[in-house]
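These notes are about the structure you will find just below.
The other protein chains are all here in position, but one chain of the complex has been omitted.
As written, the chain order gives the labels A and B, with residue 1 at the start of each chain.
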Amino acid sequence: MTLDRDLMQTIIARYPRSRSAIMPLLHYVQSVSGYVTNEGIETISEILGIETAEVSAVATFYTQYKRKPVGEYHVGVCTNTLCAVMGGDAIFSALKDHLGIENDGVTADGKVSLEHIECNAACDYAPVVMANWEFYDNQSVESAKSLVDGARAGNPPAPTRGPNKLVTYKEASAVLAGLDDGLAREGLQAGAPTLLGLKLSKEGK
Amino acid sequence: MSKLTPVLSAHWDEADSFTIEAYTRHGGYTASKKALAMDPDAVIQLVKDSGLRGRGGAGFPTGMKWGFIPQGDNKDHYLVVNADESEPGTCKDMPLLLANPHVLVEGCIIACHAIRAERAFIYIRGEVTHVARRMNAAIADAYKAGHLGNGIDITLHIGAGAYICGEETALLDSLEGFRGQPRLRPPFPAIAGLYARPTVVNNVESISSVPAIINNGAEWYQSMGTEKSKGATLYSLSGHVNNPGQFEAPLGITLREILELAGGVRTGHKLKFWTPGGSSTPLFTDAHLDIPLDYEGVAAAGSMLGTKALQIFDETTCIVRAVLRWTEFYKHESCGKCTPCREGTWWLVQILRDLENGTGTEADLEKLLDLCDNIMGRSFCALGDGATSPITSSIKYFHDEYIAHVTNGACPFDPVKSTLFAGAVN
Partner (left out) sequence: MTTTQESAVAVEMITVVIDGFEVTVPKGTLIIRAAEKLGIQIPRFCDHPLLDPVGACRQCLVDVEINGRAFPKPQASCTIPVEPNMIVKTQLTSPVADKAQKGVMELLLGNHPLDCPVCDKGGECPLQNQAMSNGRPDARLDGYKRTFEKPINISSSVLLDRERCVLCARCTRFSEQIASDPFITLNERGALQQVGIYENDPFKSYFSGNTVQICPVGALTGASYRFRARPFDLVSTPSACEHCASGCDMRTDVRRGKTLRRLAGDDPSVNEEWNCDKGRWAFKYVTSVDRLTHPLLRNADGVLVQASWPEALAAAAAGLKGKRAAVLTGGRVTTEDAYGYSKFARIALGTNDVDYRARVTSDEERDFLAAYVAGSSTTYRDIDAADHVALVAFEPEEESPIVFLRLNKNFKKRGLKVSAVATKGSIAMDKLKADFIKVAPGAEPAAVSSLALTAKSVILVGERASESAGLFSAVAALSAKTGAKIAYIPRRAGERGALEAGALGTLLPGGRPVADAAARVDIAAAWGVDSLPSTPGRTSQQIIDALASKELDAVVVGGVDAHDLPAGSKALDAMKSAFVISLEIAPSAITAVADVVLPVAAITEKSGSFLNWEGRARAFDEAVADSHNRSDVRILSMIADAMGESIMLGTVTAAAREFNQLGKWDGARVQLAPVSPATPSSVTGNEALLTSWRRLLDMGTLQKGEDNLAGTRRPTVAVISPKRADATGVKTGQQVRVSNAHGSITIPVLVEDIHEDAVWIPRNSFASQSLVALDAVHGEVVTVVKA
């Protein structure tokens, strides 16, 4: 696939100053290529009128921009303290063994990549696993293994709080570039922990 | 009568709560209509009078922040909403936006009107695809409904994984297309923020609290909370409890009260330590169960209310392991700009790793504390300070446990016992 410069211009047009578009443009490059390619950096440099070094300085600062290909399903296991203690460490370790890859590794079939991630703002659902940055709540070693097995087989389970079907890494990157994939109305509005206080309040507690 | 006061969360239990239809059904976009008819200064005054304080951690009075924006300066003003929620333990803004993004849109409209801004940016962290979808759709629907586009615009900006971008000046640099590293202050954002223009940076929850204040009045908001910490807020309970989740309650509620609501600490276990407002706030123990969880109460007890991220750990948890993980987090997220944070976290992690493995020494503990002393208050921004909080506070309360690792030559804890699945088995 090639970069659509007209589309890139519409991303730039969201901002009063073009340089602000560098982050969505990098997400967009990932949505086309699966990672931040040199072509992507050079194209962004050209259309924003800044140096390639300035683009790569930004691209290497943020964890989500990948300078080499990740899997079609990028799986992140939260190993920040709370999730790690609640089982994240065990899940991460089990997935490494199960997939035969290390942190930041990609399976040979290119389907799944694995990364330990930091707190993903879902602590009341710990331990948490993200796939293409969709929530998989209250995971166990078994549920995480079925997630990656499903991903490798091309039918991953749906996220706990997300669309009805897990999108690919490139598709998710397009959403992060601010592009509408029409799936906003799918999925839960909230999981049980989110609603706990409200429920108790209604019960008069 | 319930101790809980769901306002933000009042309608989250409706399956379509995130839609404009549901939001409008419950009186959504009436507050903005009302506010737009008011003099902007009157809106600022109302928010000042309500006593609303920043919910992102620092607790700065929101109305006062708005009042700092110079008026009649013929410059563009900007509102920037900090939705980069990344502080470990903090998990209130993402579920809020998943369940009801429109309340933030409406809050932005009101805030923009108050500070005479024509454009707001919502900077949302990048690791939450579905929240981004919902937010994007809400903005699009608000445009369709004519709430936006008539003098007030909102641009959604999606981050790419950098905790430091929760620091407001780093967020602004990131939004301008640079590496998200904190800026020198002064100038403060109110004078020279985004694109060097007067800018208000507010947390999601702060801005989302505004529509209800406009509709119900300052007095209503003042009626909740404590003397200096007014209103209600989202407390996020997680970890070793029977029922984790979000609890919207007046400021000043205690952990003991929240734990009671949540069915207590994991059955068969007891509270060991907890964070009042995320990992950057010094730890508390079971001795702090009755501290009022408001800005003053928590500060008086030596910590910070922060983001009200109540992470609960029971006695199965090794304190050294917990602190090491947080320290690894700070090392990973240090932006690299200043020496104490960048280099300090590099060494803190190594010393803690040795201590956890049982290969550390008592002298290492001294070194650890002295390094923290050389980082705390010496770093460019609060990230470095935050990195030292778990270490210094944990050594304060659990010095003996650190020493036990040294004398044992190994970690005396079984990590399996702490897991959710082990808990289920027990």
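As a convention for this text, contacts are C-beta pairs under 8 Å (C-beta built on N, C-alpha and C of every residue); 3 or more make two chains touch, one makes a residue touch a chain.
Just so it is clear, the structure is predicted and the values come from calculations on it, not from any experiment.
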item: Options B:70, B:149, B:187 or B:336, residue touching the unrepresented chain; value: B:336
item: Absent-chain contact - pick from B:48, B:197, B:367 or B:417; value: B:367
item: Candidates A:4, A:51 or A:203 - the one touching the absent chain; value: A:51
item: Residues in chain A touching the chain absent from view; value: 38, 41-42, 45, 50-57, 60-63
item: Chain not shown, touching residues in chain B; value: 162, 179, 184, 331-340, 342-347, 350-351, 354, 367, 370-371, 373-375, 377-380
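We take it that only the chains that are shown with their structure count from here on.
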item: Where chain A and chain B are represented by their mean Cα positions, the distance between them in whole Å; value: 21
item: Residues of chain B defined as touching chain A within the complex; value: 1-6, 9-10, 12-19, 76, 85-91, 93-95, 98-99, 119, 125-130, 132-134, 136-137, 140, 155-163, 174-180, 195, 235-240, 243-249, 261-262, 279, 309, 311, 313, 317, 321-323, 325-326, 329, 332-333, 335, 415-416, 418-421
item: Residue ranges of chain A touching chain B (in the complex, touch as defined); value: 14-17, 19-24, 26-27, 48, 57-58, 61-65, 76, 79-82, 84-87, 89-90, 117-127, 130, 132-135, 138, 140-141, 159, 161-163, 167, 172, 175-178, 180-181, 183-185, 187-205
